[in-house]
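Inspection log for the structure reproduced underneath, given as structure tokens.
Every protein chain except one is present and positioned as in the full complex.
Read from first to last, the chains carry the letters A and B; within each, the first residue is number 1.
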Amino acid sequence: MTIKRMLGTAAAVLMAAGTAQAQMSDGGIKIGVLSDMSSLYTDLSGAGSVLAARMAVEDSGIAGRSIKVEIVSADHQNKADVGSNTARQWYDVDKVDVIVDTPNSGVALAVNEISREKNKVFLVSGAASSDLTGSKCSPNTIHWTYDTWALANGTGNAIVKTGGDSWYFLTADYAFGHALERDTEAVVLKNGGKVNGKVRHPLNNADFSSFLLQAQASKAKIIGLANAGGDTTNAIKQAAEFGIVKGGQNLAGLLVFLTDVHGLGLPTAQGLIFTEAWYWDMNDANRAFAKKFSAANRGIHPTMIHAGVYSAVTHYLKSVEALKSDADGKAVVARMKATPTEDTLFGKGTIRADGRKIHDMYLFEVKAPAESKAPWDYYKLRATIPAADAFRPVADGNCPLTKS
Amino acid sequence: MTTLHGATAATGDSGRAQIVAFLIMTGLLIAAPAVIYPIFLMKALCFALFACAFNLLLGFGGLVSFGHAAFLGTAGYVSAHAAKEWGLPPELAILGGTAAATLLGLVFGLIAIRRQGIYFAMVTLALSQMVYFYCLQAPFTGGEDGIQAVPRGMMFGFIDLRQTMTLYAVVLTIFLGAFLLIYRTIHSPFGQVLKAIRENEPRAISLGYRVDHYKLLAFVLSAAISGLAGATKSLVFQLATLTDVHWSMSGEVVLMTLLGGLGTIFGPVVGAFVIVAMQNYLAQFGAWVTIIQGAIFVICVLLFRRGIIGELGRVLKKAL
Partner (left out) sequence: MSTIFGIPPQALFGQLLLGLINGSFYAMLSLGLAVIFGLLNIINFAHGALYMMGAFVAWFLLQHLGLGYWWALLLAPIAVGLVGMVFERAMLRHLYKLDHLYGLLLTFGLALIIEGLFRNGFGSSGQPYRIPAELQGGTNLGFMFLPNYRAWVVVASLVVCLATWFMIERTRLGAYLRAATENPALVQAFGINVPRMITLTYGFGVALAAFAGVLAAPIYQVNPLMGSNLIIVVFAVVVIGGMGSIMGSIVTGFALGIVEGLTKVFYPEASNTVIFVIMATVLLIKPAGLFGRSN
């Protein structure tokens, strides 16, 4: 019994008889969407990422050129061993050629190693860790949408420049939180800001009032939330309760997604500032995508992770088609790096030698309830961070691939 | 504790049945990689060992631990760290992980055996939460990233574990060795006393047994074997992460044991294979996996308390 058969129903099989498919390994291209379908990250990636991948395949029109593309998906349950088992089985038994998405840095780093070992392709949209293009970079991996460094840099930079020059950090006490805090602090200091203090809170902490009071007492203009998911939303909710934003301090989220804002509601989330790579209401192409996407996804609008999956799959298919083969993962990734990217959602971009996809990033502010005209109308653009400045310079990443 | 559905004393007939069952199991496991994906099999074997260790404590000692994830996870971290950062060969890494779990088991045991029954369960749960938070914050575990890309290396200098089939042979050997150790323990005088304590603790005390010593020893042994499973697992997957220390893992091992058959010898193995297979092959159903697991719990407790092997043994009238 193979995953392939089990997933028969979930797979989108686009088939047409022809000659081109003979060039692809095992008769076609097989894309595996490995994501969190049951827990924390379900809404911001999950089933939506499978949908985004499917839309990318349809829009590429590749089926009309007689190449068979199949999509399989699985839930990694945020467990690195489940994710790595699935990845190995997909590569070894089910002949998957490329794995996409994979939120949760722990799982993504594991799949990163397996993809390197098996010489396949790994296109990360969901995971945040900038190690994927740093010390752990791989010739088989491209980190597509965002990373911790880009978020810290975008938010830190822009806020200090617009007057938010004193900071207090609320940091989740584990590796990820520390990394976010460290990167942001560096940016704040570099731009002439100062850090009034910081407090480390445990992961999955329900009550933030005591930490928020400490932040309030620090008189810092900006309270930086170096945490994610439920910790961020609880902190924001309770900051509103304690009148922190009304008192003149602003919150800066270092990892916030559209679905988090939706879950908080505008009355609570208004005024929050953060960085993202993509927003659905920025131009007509994005809006068209969002309309089609949300209709098939319980009304949930696409996050930047979903858009990243779409963009990554589009570029992958293009490169494989040009190469006329998907067999050699390294060769495919090399080709992807050599070709400039272009798609309807992210526009034009490039991929660096360390595997970092480069595009503009945006600083958003959450609208006040009165400014919001329609459901999911949540952000206003505060600044655009040009592609050249948006990501960590190659030299600072320590990626072995970039050393001669 | 008389209402726990434990095994009945093995008669000579059952003893023979158990040997036959052991041979069948070994035969199946040797043949399995030909048809089933070996990495999956190794994962199932590690969990089977974990469940057997847990069953030693619950099924034969009557002690409900809800904190066994701490041993599995700690051993995984220690052996991964030893293999990756200190460059130790796999046999020493596994040994180090097991030793760490044993030590932790001693500490847990000394605190927890002061309470009985359900309090015991809650104490172990709380202690394992402390271990979880420690692992979350300690720098060497890498937080949610875990320890990645752990080298498998050469065992004893000449067995190349990078070959999947070689690794499988090694994992199978570890599993069978530990399984036989548990089997021997259960049937030793020590195991008999343990069962006596489970059935009637005051009576065991009145017979002059130092009950707490026996319990502690059983707890430490169970922790050590759980550690062995965790350490082996970290080499198979080449990683160690927070999943294995989280309390839901402690719940999963109870589920495996209960489904297979509490206090049976082969039950935990069967239970572990079923649960791991379910997680693997139902992965596409997302949240339904947890719901199905919950439903299995409810069904097992209400209708099916003997578990798969327990029911089978009842039909065959043999303790398996």
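Here, contacts are C-beta pairs under 8 Å (C-beta built on N, C-alpha and C of every residue); 3 or more make two chains touch, one makes a residue touch a chain.
Keep in mind it's a predicted model, so treat the numbers as computed, not measured.
The absent chain, not drawn in this view, touches the displayed chains A, B throughout the complex.
Contact with the undisplayed chain is limited, among B:Leu127, B:Val193, B:Val220 or B:Val236, to B:Leu127. For the chain missing from the display, the contacting residue among A:Gly64, A:Gly163, A:Gly243 or A:Pro386 is A:Gly243, taking the whole complex into account. In the complete assembly, the contact with the undisplayed chain comes from A:Ser210, out of A:Ser25, A:Ser210 or A:Thr384.
Mapped onto subunit A, the footprint of the missing chain covers residues 38-44, 173, 199-207, 209-211, 213-214, 216-217, 230, 233-234, 237-238, 241-243, 257, 259-260, 262-265, 267-268, 300.
Mapped onto subunit B, contacts with the missing chain fall at residues 1, 3-4, 58, 64, 66, 111-112, 114-115, 117-119, 121-123, 125-127, 129-130, 133-134, 137, 247, 251, 254, 258, 286-288, 290-291, 293-298, 300-302, 305.
The rule is simple: only the chains that are shown with their structure count from here on.
Centre-to-centre, using mean CA coordinates, subunit A is 37 Å away from subunit B. Remark: subunit B residues 37, 39-40, 43, 133, 136-137, 139, 142-146, 148-149, 233, 237-239, 241-244, 279-287, 289-290 touch subunit A in the complex.
Within the complex formed with subunit B, the residues of subunit A that make contact are 1, 3, 6-7, 10, 37-39, 42, 46-47, 72-82, 84-86, 88-89, 92-93, 104-106, 109-110, 112-113, 129, 131, 136, 173-178, 202-203.
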